[in-house]
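Apart from one protein chain that is not included, each protein chain of the complex appears where it belongs.
Moving on, here comes chain A:
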Amino acid sequence: MTEPLVRAVNVRKSFGDLEVLRGIDLEINRGEVVCVLGPSGSGKSTFLRCINHLDRIDKGEIWVDGHLIGYRRAHGHTYELRPHEIAAQRRGIGMVFQKFNLFPHRTALENITEAPIFVKRQSKADAEARAHELLERVNLGDRADFYPAQLSGGQQQRVAIARALALDPTLMLFDEPTSALDPELVGEVLDTMKDLASDGMTMIVVTHEIGFAREVADRVVFMDGGVVVEHGPPRQVLDDPQHPRTRGFLAKVI
């Protein structure tokens, strides 16, 4: 398929007087892994949240898998989608948060089966069988009955990845998935993400892990001040940045 999986066209978003996204244009192909870098406050999280409509955009459009996110066009007019239609769109998009946001009152297994059972109406047995598979895949086959408080940060984040995968998303969004982890736990989460990338998952990863971006990303996007300043293959953007702001940022983080 040649049509990109994600297409953002002139996306704008303000919080009150503060314009956080000022016209983002970006296309992401199926199976591509894109790492988004940029200084704090540049709008990386906001952009990610707009892709699954956790934040609504003010102007422009975001298409995922042929669907206009959050809105419907008819006869030249744009209408807001109903909550259940937005919920249905979100099911195709997995999201992993910086602070894991696991459901603390549910075990690792229940965290994963929650949406398949109650949103997708799968049978409990099917959902649990699949959840066990996913736990194996993130190397936590023996932690099914643990509550989040009984897991390390790295284990919690891997359960969160499994939870996002349970709805068979076509796109995975990661917002600084390793920033809240102790240094020795970062590797296990990045390894899980690498596996996912090599399985062909389309991924947008906001991260400060330059090493991960260099090794895994097909493309690196550098954002600053609410716009995409430059993007390209990791070698090009990381080793030979064209824009002075990219150079300044990389000089600080590497």
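Keep in mind that, in the parts below, contacts are C-beta pairs under 8 Å (C-beta built on N, C-alpha and C of every residue); 3 or more make two chains touch, one makes a residue touch a chain; residues count from 1.
Criterion: contacts and distances are computed from a predicted model.
You can't see one chain of this complex, but its UniProt record names it "Amino acid ABC transporter permease", from the set "Sarcosine oxidase subunit beta", "Amino acid ABC transporter permease", "Succinate dehydrogenase cytochrome b subunit" or "(2Fe-2S)-binding protein". Across the entire complex, the residue among A:Q155, A:T178 or A:T207 in touch with the chain not shown is A:Q155. Residue A:H105 is the one among A:R56, A:H105 or A:K124 that touches the chain not shown.
Within the set A:K13, A:K44, A:R130 or A:R143, the residue that contacts the chain not displayed is A:R143.
For the chain left out of this panel, the touching residue among A:F47, A:F97, A:F222 or A:F249 is A:F97. Residues 52, 54, 83-84, 87-88, 90-91, 93-95, 97, 99, 101-107, 114-115, 118-120, 139-143, 145-150, 155, 163-164, 166-167, 188 of chain A touch the missing chain (whole complex, contact as defined above).
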